[in-house]
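All protein chains but one are shown at their positions in the complex.
Each chain gets a letter, A and B, in the order it is written, and its residues are counted from 1.
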Amino acid sequence: MTTNPSTWAHDPDRLFAAEPRQRELARHLYEGVAELPLVCPHGHVPPRLLADPDATLGTPAELFVIPDHYVTRMLYSQGVSLASLGVPTRDGSSVETDHREIWRRFAAHFYLFRGTPTGLWLKDELVRVFGVTKPLNADTADAIYDELTEKLAEPEYRPRALFKRFHIEVLCTTDAATDTLAEHRSLQREGWTNVRPTFRPDAVVNLDAEGWRENLDRLGEVSGLEVTDYRRFVAALEARRTFFKALGATATDHAAETPHTERLSDREADAIFQRALAGESSAEDAARFTAHMLLEMARMSAEDGLVMQLHVGSLRNHNRAVFARFGPDRGADIPLQTEWTRSLRALLNAHGSDPAFRLVVFTLDESTYSRELAPLAGHYPALRLGPPWWFFDSVKGIERFLDAVVETAGVYNLAGFNDDTRAFASIPARHDVWRRTVCNWLAGETLRGVLDESEAAELAHELTYGLARRTYRLA
Amino acid sequence: MTTNPSTWAHDPDRLFAAEPRQRELARHLYEGVAELPLVCPHGHVPPRLLADPDATLGTPAELFVIPDHYVTRMLYSQGVSLASLGVPTRDGSSVETDHREIWRRFAAHFYLFRGTPTGLWLKDELVRVFGVTKPLNADTADAIYDELTEKLAEPEYRPRALFKRFHIEVLCTTDAATDTLAEHRSLQREGWTNVRPTFRPDAVVNLDAEGWRENLDRLGEVSGLEVTDYRRFVAALEARRTFFKALGATATDHAAETPHTERLSDREADAIFQRALAGESSAEDAARFTAHMLLEMARMSAEDGLVMQLHVGSLRNHNRAVFARFGPDRGADIPLQTEWTRSLRALLNAHGSDPAFRLVVFTLDESTYSRELAPLAGHYPALRLGPPWWFFDSVKGIERFLDAVVETAGVYNLAGFNDDTRAFASIPARHDVWRRTVCNWLAGETLRGVLDESEAAELAHELTYGLARRTYRLA
Partner (left out) sequence: MTTNPSTWAHDPDRLFAAEPRQRELARHLYEGVAELPLVCPHGHVPPRLLADPDATLGTPAELFVIPDHYVTRMLYSQGVSLASLGVPTRDGSSVETDHREIWRRFAAHFYLFRGTPTGLWLKDELVRVFGVTKPLNADTADAIYDELTEKLAEPEYRPRALFKRFHIEVLCTTDAATDTLAEHRSLQREGWTNVRPTFRPDAVVNLDAEGWRENLDRLGEVSGLEVTDYRRFVAALEARRTFFKALGATATDHAAETPHTERLSDREADAIFQRALAGESSAEDAARFTAHMLLEMARMSAEDGLVMQLHVGSLRNHNRAVFARFGPDRGADIPLQTEWTRSLRALLNAHGSDPAFRLVVFTLDESTYSRELAPLAGHYPALRLGPPWWFFDSVKGIERFLDAVVETAGVYNLAGFNDDTRAFASIPARHDVWRRTVCNWLAGETLRGVLDESEAAELAHELTYGLARRTYRLA
């Protein structure tokens, strides 16, 4: 099942079209942006990795396999159990603890990633970050494990060293509304102001979130406001936003099953909130409350200037047995059809033309790119389209996105790129796929006479650097 | 933000693939159709422009900016107010009246159209129709304004002169059912029989149309039938169709939010109609009445032979503040998911196999191309697929359309091209994008061995000329 060329090298022209003129122009455009700093306005890197100067990336299994649901779900889909990959359980049942064994299972199945972005990222990380020169498979697993283990122990492979080597200009983490941001405060005291928090209130806003009641109590504690009604709930959220903003946050992030927005009266909102406090709220209550709170969050963003991000359309924990044993975020979240035109109407009518407001949306339903999202972004001043998300952060996913949205929304209504990853060491690989694919796409547009070369070069800079900085108010 | 190559010229091979063999064949196919007359079976050019021999195209701002919602929405999306672009209001509030200033704003933001069909059309119009040789931007705005102003005053830039220069074989306008067609009558008296009206009854058929009651009274006046019940309403519409047909109309046009069709009994239809007359009809009444009237219109088309066009799937006036101040058609219409298979079933079962009937459909939901529309058109004799509409009248939009429908419906179930524009001077540019893109697509099919060269040449002629003429019964 595996391939054994003698060395594992990168094609320097990878991801560029075969046609020689397009390839040449793509390479030229790429050379102009390849060394730009990385702007990372949205992602899930644990701040601890950077706050603790002695933090390491762990074993090869901890770095590449155990926490990465892109990796574990693919192996699971071909019959490899999550337990055999060391994925921690919440029911106390035992899992594989031998990290070398986990790595061997991963290596033996690495061929499953052929043709996938995960495969591209993993190879790029192994080759460019860690200097691996043999293709990963069952035969090379042990030698590569040893090589990685050795390197991961070296100071230059600690997260802070890599942060500099990666040339990261700014990295935004994603943090619960109830987080004390102790690590961010520590970072800032040390002068690491290029790591910023992002305000994510889902766990207190979505009434059906696991542990909502405990989360709410925690919100009361950290805000110093006892949250006994809807009015105080809003006040507590506002207080937390102020706190996050003071620590450098420029954005918030919100997840929901649908983008439905709907204004409730304060009385209705409080009635639902009281039912939730009493443990008596229904699924419909939760849906309407989320729809209302998205509007409230937009209102707050229009007031405090935090950029609002909305990630919509995933049915979480589709596989109930996996959820019961291993918990959330194990690769069993499946997209749903999504409706944006009617759903966002309330929010966009309320704030979509307000220059103080900025909304960045992310979808898992590609059929909405050209039908709904590009027309909306091509009209409302507040709206920007986030880059292809999750499954679609891939070569063809990026191309379909640009093909579908640019003709209607133009380039300047896009939000540039974000890597959206918890896998810190994969950040350069992800940006590099975006940069190469964007440059190749612009080269194609240029050779067809849609753009001229100087326009293409400007747009390459915007798409890989400028738009992300300006969209997220980081510039 | 702008580019300044010394001259602004067209790539003669624009929109053709970079690959040399495909480019060469595309060019060859294009040369065979580039000079064919323009057949324009559907559009929104005001007949006044041609009926009045002294009509002009106005100032550069009036020609390129103020009435063009493709242009103004993009500037609006980047924070330029519609008022500052001179878009007229209906609340009496003041807007920019200095047309040179409007033009400067447009020029300074022209870079926003990079990668968009609007950008291609505008450049083509400026370069090929008006002979502009400098790229449009803030620096060149004034000089180009002066140059255009001078040319627009010349006789050869009057609409009638351009009509001939553009080599338009036939141009169909779109006219309210209540229109007296005074301008068309005047044109025909002068022998301008290549300008034809199209019967569009939405304003009297959709009960929730703005000013429905006044429109209905007007229908009574022009038809000479007092419209007091459903039976007379149908009779009045039939009378108007006869009148339009006598003045050269070969088609009707209908817009609806969905393509739902449903037969009501005459009694039900009249009951709804009476509620509407009494100002008491509901949203559901209006939806059901439209669904019923689409069937009635199909019945009439089967009888009088007027080709029925159906444009479906836009949620109009999404931005209520823009609608309140500036009215409809300001670039705030956003597509909706559309369902065709069940929706058209009643209509296609009633008339879809009748050789006298012809239906041309247009969608804003590209996911329906391959899933619903191509299979329907590949079965029902009456059905033809209109070209990519609105946001999708673009290079990639055309390619996605052909890619999605031809394999299932073939080429001969397509309706060819129509420009669907109110921007008269942009007509050649729009046809040229279609012709180039179609020829390049056919070249691609030929090089892959799906077509041979003589077939490709025949299909190029059909797609750019023959199909439009035959579909709309203009041949």
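Definition applied: a residue touches a chain if its C-beta (ideal position, glycine included) is under 8 Å from a C-beta of that chain, and two chains touch if they have at least 3 such contacts.
Since the structure is predicted, the reported quantities are computational estimates derived from the model, not experimental observations.
> For a quick check of understanding: of B:K134, B:K245, B:R299 or B:R345, which residue touches the chain that isn't displayed?
Only one of B:K134, B:K245, B:R299 or B:R345 touches the chain omitted from view, namely B:R345.
> Looking at B:E19, B:D68, B:E125 or B:E147, which makes contact with the chain not pictured?
Of the listed residues, the one touching the omitted chain is B:E19.
> Which listed residue (A:D365, A:D419 or A:E455) would be found touching the missing chain in the intact complex?
A:D365
> If the missing chain were put back, which residues of chain A would it touch?
Against the left-out chain, chain A lists 1, 3, 5, 10-11, 13-19, 73-74, 76-79, 111-117, 119-120, 315, 318-322, 331-337, 364-367, 391-392, 394-397, 400.
> Using the touch rule from the top, list residues of chain B that touch the missing partner.
Considering the whole complex, chain B reaches the absent chain at 17, 19, 21-22, 339, 341-342, 345, 348-349, 352-353, 355, 367, 370-372, 374-381, 383, 403-404, 406-413, 444-445, 447-452, 454-455, 458-459.
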